[in-house]
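Excerpt of the complex: some chains, original placement.
Per-chain residue numbering starts at 1, and chain names A and B are given in the order in which the chains are listed.
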Amino acid sequence: MSADASKRPSATGSAAALPGTPDPALLEDLVTANQILSDQGVIDAYGHISARDPDSPQHYWISRSMAPALVTASDIIACDLDNNPVRAGETRLFFERVIHGEIYKARPDATAVLHNHSPSLIPFCNSDTRLRPMVGSAAFLGEGAPVFDIRSVDEEGDLNVCTMAQARGLVQALGRHSLVLLRGHGAVLVGDSIRQVVRRAIIAETNARQQIQAAILGPVHFLTPSEIEFARRSKPKDPERAWQLWKRRAMRG
Amino acid sequence: MSADASKRPSATGSAAALPGTPDPALLEDLVTANQILSDQGVIDAYGHISARDPDSPQHYWISRSMAPALVTASDIIACDLDNNPVRAGETRLFFERVIHGEIYKARPDATAVLHNHSPSLIPFCNSDTRLRPMVGSAAFLGEGAPVFDIRSVDEEGDLNVCTMAQARGLVQALGRHSLVLLRGHGAVLVGDSIRQVVRRAIIAETNARQQIQAAILGPVHFLTPSEIEFARRSKPKDPERAWQLWKRRAMRG
């Protein structure tokens, strides 16, 4: 976290009750999410996923700075929306966690946030071709995922999102979207639950691969605006089914 | 299944004897098919395969709504061609099972039906480039797989095949073909046995990948009409051999 971020007086979270022990179900989902994302190859040693505390919306839960594949329940800690750990003495912190706090501030609908470097998303980070939905389950990509270019904030050359200004630039590029690509870097996804964000991350990777394959065949027919609207209004069909299957595979892997 | 479909009085199946216990061999093949399709990566958490009852052709067998990878013999239930479960109280039903009933009505030659979202077929669902046979075993693709565009039925924006009208549109697009692609969605395959449909699903995925690779190299030479005709007239060479190998791998996986 940048010095700016840690020193900034909390505008939103200061009065909130500090969360004590997290909801066991949320904790379990967060651990499972780390394992599924790793097993499905959409997170590497450096990504991170967080969840907003349901009882204390000015706080979120995230693992200490470590490889997602190795996260267990005891590695999950709470931070406020200025990304300060609730418990004194926590020092193993993701330096890019400013992304999480800024998104939770700007997007009250966001209850989970993921930052990853999903392999097939990288080509779209560095292209004028937009990532667009090939199938209904990818409708959350809308008319095309926006790309955040960190040069719109500063030209220092660091591609990592470390400062408040950079995180706010990212949040602005994200807008009302569910996924924003980061030029030369990776992606950030938001959702209304841990499971939705995990699902979106896996679908985004698959969709990217299929869009690249389709581009080889010629012009690609993406979902129409009304199909995107319909899918966004609809609940996914039995998302639990895929979650349980991914979990099974992650446990076995 | 849509309300329309479930309430529609059965035009074809009402007088047929209800199937009791299924043929054990058919049941075993259906379970194995679910496992092979999952292991080979051509079905995900949401596809389904069914088989027509050999003694009661107005009924078909299909798993309850669940991940194919987890299907066991006790999960297989019977439906009539209006997609109503034979046994009262069955409620975990695939909402897209209307596809199966409508195909069995329209295609007396069809004894097995599969709906999947095979990864390398999706690019062809959204392209003007047709999926065509690269090798003899893919001759069932004929001069090119048709693509069903659900907008030809309605413009509501749902890409899933839920209503009778949508299923009939799909059946019309399928025609006498063995595989129909669904724009923005996936594929439906038919065959004269469970094993043939499984075989076709695996070959279709491989063929799609190879056709995409070939397109990179330049114009592609597909099978000639006489080669397609010859292969269609011929029995496949020892299909049991591949089935047993796939089964072995699925068991081990």
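Convention: contacts are C-beta pairs under 8 Å (C-beta built on N, C-alpha and C of every residue); 3 or more make two chains touch, one makes a residue touch a chain.
Source: prediction; values computed, not measured.
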{"item": "Total identical subunits in the assembly as filed, 2 in place", "value": "4"}
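Note that in this section only the chains that are shown with their structure count from here on.
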{"item": "Rounded Å distance between chain A and chain B, as computed from the means of their C-alpha atoms", "value": "35"}
{"item": "Partner chain A, residues of chain B touching it in the complex", "value": "44-46, 65-67, 69-70, 95, 117, 119-120, 122-129, 151, 155-160, 183-186, 212, 215-216"}
{"item": "Residues of chain A that touch chain B when the two form their complex", "value": "133-136, 206, 209-211, 213-214, 216-224, 226-231, 234, 237-238, 241-242, 244-245"}
